[in-house]
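Structure, as structure tokens:
Heads up, one of the protein chains got dropped from this complex, but the rest are sitting where they should.
Right after this comes chain A.
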Amino acid sequence: MRKPDGKIVLLGDMNVGKTSLLQRYMERRFPDTVSTVGGAFYLKQWRSYNISIWDTAGREQFHGLGSMYCRGAVAVILTYDVSHPQSLAELEDRFLGLTDTASKDCLFAIVGNKVDLTEEGAPEGREGEGCSPRQAGGGPTSPRVPKQVRLEDAMAFYKKILKYKTLDEKNVPAAEQMCFETSAKTGHNVDLLFETLFDMVVPMILRQRAEELSQTVDITSYKPPKRTRSGCCA
């Protein structure tokens, strides 16, 4: 197993489509998913870098694991369901706090998934209408409904995050760049989301490496997590 160079974590309430987004991107398909237990990850080779992408479980039960998964992450994808306003609220209430362990210059992307379900959603949906057995728990099934969460709401939330992290808007990517509306079902914006992030993450990996090199590594003494890379034999 090769040690990843950087970590991206998907967070969000259960059923918003985190696993589906990842599978759409990594395996180019939209299979039926089961609610994630614990977490899972994929390794993605991007240029010469290995990026690990962690899919976390949205279920309340596994909420406590989030902090550990986020530790040292270079980017966090906060996912909600556009047809389900509560899922955006949950991001702020439950998930934002988990990202405290992430790398200090961690990037945040806000992703509204399932746009195919909404009236103005991506029109390229060609596959059969949502036939997933788990649809009941999430947003309403077809026919299309008015979009419940507007992109502006997501952008407002993004700005809130910056405040929460006491980040200066000038030093981080703009909200327009970091708020996406996607559909794992049709694939709308999915590549764009991940690849935009990968491209942003690469310079961060380089910066982290440079920082690591500039420090004398003393494996016998403990290092704060944001700087330490585990020396585990991977």
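What we mean here is this: contacts are C-beta pairs under 8 Å (C-beta built on N, C-alpha and C of every residue); 3 or more make two chains touch, one makes a residue touch a chain; residues count from 1.
We adopt the following convention: contacts and distances are computed from a predicted model.
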Identity of the absent chain, which is to be given by its UniProt protein name, from "Transforming growth factor beta receptor associated protein 1", "DNA-directed RNA polymerases I and III subunit RPAC2", "Rab-GTPase-TBC domain-domain-containing protein" or "Chromosome transmission fidelity protein 8 homolog" = "Transforming growth factor beta receptor associated protein 1"
In the whole complex, of A:Arg24, A:Lys44 or A:Arg71, the residue touching the missing chain would be A:Arg71
Using the touch rule from the top, list residues of chain A that touch the missing partner.
-> 1, 3, 7, 37-41, 59, 61-62, 64-65, 67-69, 71-72, 101, 220-225, 228-234
